[in-house]
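Only one protein chain is missing; all other protein chains are in place.
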Amino acid sequence: MQTTHSGTWIFTGSCSSQLGTVDVVTRYMAESGNYINEIHSFDDRVQGMFFLRIEFTPPSADFSVAHFNDEFVERAAEFDMTWALSPAAKKERVAILVSKYDHCLNDLLFRVRTGQLNIDIPVIISNHPDLEPLAKWHNIPYYHLPITPDTKLEQEQQILGLLAEYRIDLTVLARYMQVLSPSMCQQLDGKAINIHHSLLPGFKGARPYHQAWEKGVKMVGATAHYVNNDLDEGPIITQGIQTVNHALYPEQLISKGQDIERITLFNAVRYHVEKRVFLSGKRTVVFDN
Amino acid sequence: MQTTHSGTWIFTGSCSSQLGTVDVVTRYMAESGNYINEIHSFDDRVQGMFFLRIEFTPPSADFSVAHFNDEFVERAAEFDMTWALSPAAKKERVAILVSKYDHCLNDLLFRVRTGQLNIDIPVIISNHPDLEPLAKWHNIPYYHLPITPDTKLEQEQQILGLLAEYRIDLTVLARYMQVLSPSMCQQLDGKAINIHHSLLPGFKGARPYHQAWEKGVKMVGATAHYVNNDLDEGPIITQGIQTVNHALYPEQLISKGQDIERITLFNAVRYHVEKRVFLSGKRTVVFDN
Amino acid sequence: MQTTHSGTWIFTGSCSSQLGTVDVVTRYMAESGNYINEIHSFDDRVQGMFFLRIEFTPPSADFSVAHFNDEFVERAAEFDMTWALSPAAKKERVAILVSKYDHCLNDLLFRVRTGQLNIDIPVIISNHPDLEPLAKWHNIPYYHLPITPDTKLEQEQQILGLLAEYRIDLTVLARYMQVLSPSMCQQLDGKAINIHHSLLPGFKGARPYHQAWEKGVKMVGATAHYVNNDLDEGPIITQGIQTVNHALYPEQLISKGQDIERITLFNAVRYHVEKRVFLSGKRTVVFDN
Partner (left out) sequence: MQTTHSGTWIFTGSCSSQLGTVDVVTRYMAESGNYINEIHSFDDRVQGMFFLRIEFTPPSADFSVAHFNDEFVERAAEFDMTWALSPAAKKERVAILVSKYDHCLNDLLFRVRTGQLNIDIPVIISNHPDLEPLAKWHNIPYYHLPITPDTKLEQEQQILGLLAEYRIDLTVLARYMQVLSPSMCQQLDGKAINIHHSLLPGFKGARPYHQAWEKGVKMVGATAHYVNNDLDEGPIITQGIQTVNHALYPEQLISKGQDIERITLFNAVRYHVEKRVFLSGKRTVVFDN
């Protein structure tokens, strides 16, 4: 569901915790005629960091980011604040990487098509040919880049090439099922979201539903997180859960978990493109709504 | 769970939607050395109303409300803003009205005793004698004020007398099971919270679990709302839900619903005393955390 | 998720409550070499009715229903038991009626395509042309039968004609948005499932999300129920819920509720085709798993 409003802009900023951090932004907003629709802040006492997200309506339709930045830069400098501006209506360019499972892909495509998720998907990349028909029906270019142990690095270069070619803002691993190389992780750092089919840190690595069955857990979950160097260890954006019982075998846990996987991934992508997620150390601050 | 921090203060304000509403507050906060820990706002496009809640740390321990008000009154006047200040550590004085069911009472007492809920309970009032031992163990005065159709208004006067005598800020109807007279409702307007054992507006009135069983619903719920003139129609603060199935008879729905009733009531009381709830028309704005 | 196992059969039976109801079935199962994989029963003390569901594996692949019935009929007669047999692998023929919203349709199609839902969808019927491309991609005949107040009964006859022509076992109203005539309701009685976008009995009738917003509820829900003569009053099969807050306007509640609508409808269809649902008065018995 798109919860931002067209015509509005989003300001996000962060700096170390100090007196006046909110004021320096809201004062400029008032003075420059920008109307604040919503404001969220968080002051991380442990990291000593301050995070701010504001949705605002500019005084006129020809809002200039450059002008805002020019006027605001000196004020921000006092606080050593970093900030960004983004129109709520802007569609980020999101590449989707998949393998053979299509529940997450199908879900994202559906939400984009029906306006629930405000992104463009200019390209879908897979190491298998299976999901090409689905991509085709949505008129999205589909690249089948097979992978073998020998061609892994080369294939990753091809992917990175496509991400550049299509000017991708965010890469979503929608059950891509491949462990990325450290070098690729590094290049995608903070710009890629993965869905892992367990409630991390439980059941890292391969076949988490089988692990969950072995352990006899009564709940299975899904975790959407940023990709970083450490497998299944990137900062967690959001998590989902599903109650299960003894009567479900691993193949049924896999099936039952699909709903929670796709909803969890959707939420994470939405939070990200709506600029609701901040990194604070290894944790995330998420201004949900 | 107490989520405000000791030493902090809470500012709440509202006015009609207009440019500069956030700024007028945050600017004064910055100029007067008040450190903003957390800020929440909501702009109700339908009502054309703006709501603001700020948790802040004053520059010193001898923070003066009078001084703040003196300095802020002129700025607020420009916006026709109403506002209030309250120390996060302040314990509101809460009276609890009960009948014979004690799951809500027991829960609130437990949370107060263990520090999860930051209130004082100076008095418990009931139309039955049953729960006196529980009150006694917690050293809280217990008033048994029986009620008959003939004595209803008189009994309500006694209650109102006690609320005045004990300087009560908030009255909690913790399954009090009596329909209050219009006059009493009016006097408690906005200052009393009731827990109704259904997901309103479903199953208003008497015996909601029996109604739910008749209807064959697959979920039962609870609703905490402000008391107003209209039975079970006051502004909703929060709601909770519990999945049920065909095997549960009304008496078992009653039992199963108790957990959700008491947690829902606890949340509502916590939201209220932490100044997280605003009225916007017949709806509430709740800055949860 | 399909939770029945291929090769197994499902026995469902009901009769008035009396000694030996389970035994009469399980004894025959044992004597005839049918292996019981799972057994569920419910004894409705209010209705005085007994319900039984058994998943069993026949002794050989050439299991004969006629033979089972021949042998069992006399035993059942003693208890005045009605019963039915159905192979777990059998795909029921399900017609889907839609208007313009496609979240439920898309979801059902996806689950059928990926094997999560074990049904055939031989026909999709709509009063609007919008969803034809989606049907086409799945190679399913799509009938656009427009409706006006004048042509309503005629259009319903066309629908009933198609249901007969396509030998439909179950009709699913996947946000069809039309009030069916009493006559049509009667003909679909117990053979049609509707999804209503509220937690019934709250917010019956039109525009339930707008009603919910007006009322300021903190949860929205969905209800899947059998169609009967009484609008939004048919026996409830299952319900789902979604927490919401003050910041969501009706159009956003609509969007937010879609996930819970489609999952709730999917569950109801699955329960029905897996023979997990029994009617007991105006309530349902659902042997979930």
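Labels A, B and C are assigned to the chains in the order they are written; within every chain, residues are numbered from 1.
Rule of thumb we're sticking to: contacts are C-beta pairs under 8 Å (C-beta built on N, C-alpha and C of every residue); 3 or more make two chains touch, one makes a residue touch a chain.
What you are looking at is a predicted structure, and each value in this text was computed from that prediction instead of being measured.
Take subunit B: the residues that touch the chain left off the picture are 1-3, 38, 102-103, 106, 110, 114, 116, 137, 245, 247-248, 252, 255-256, 258-259, 263, 289. Seen across the whole complex, the unshown chain contacts subunit A at 42, 44-46, 199-203, 213-219, 221, 235-239, 241, 245-247, 249, 280, 282-286, 288.
For subunit C, the list of residues touching the undisplayed chain reads 19-24, 26-27, 29-30, 33, 35-43.
Keep in mind that, in the parts below, only the chains that are shown with their structure count from here on.
On superposing C-alpha atoms, the copy subunit A sits rotated by 180° relative to subunit B, to the nearest 5. As for how the two copies subunit A and subunit C face one another, over half of their interface residue numbers coincide.
Work out the mean CA point of subunit B and of subunit C, and you get 41 Å between them. Averaging Cα coordinates per chain places subunit A and subunit C 36 Å apart.
Listed for subunit B are residues 42, each touching two or more other chains.
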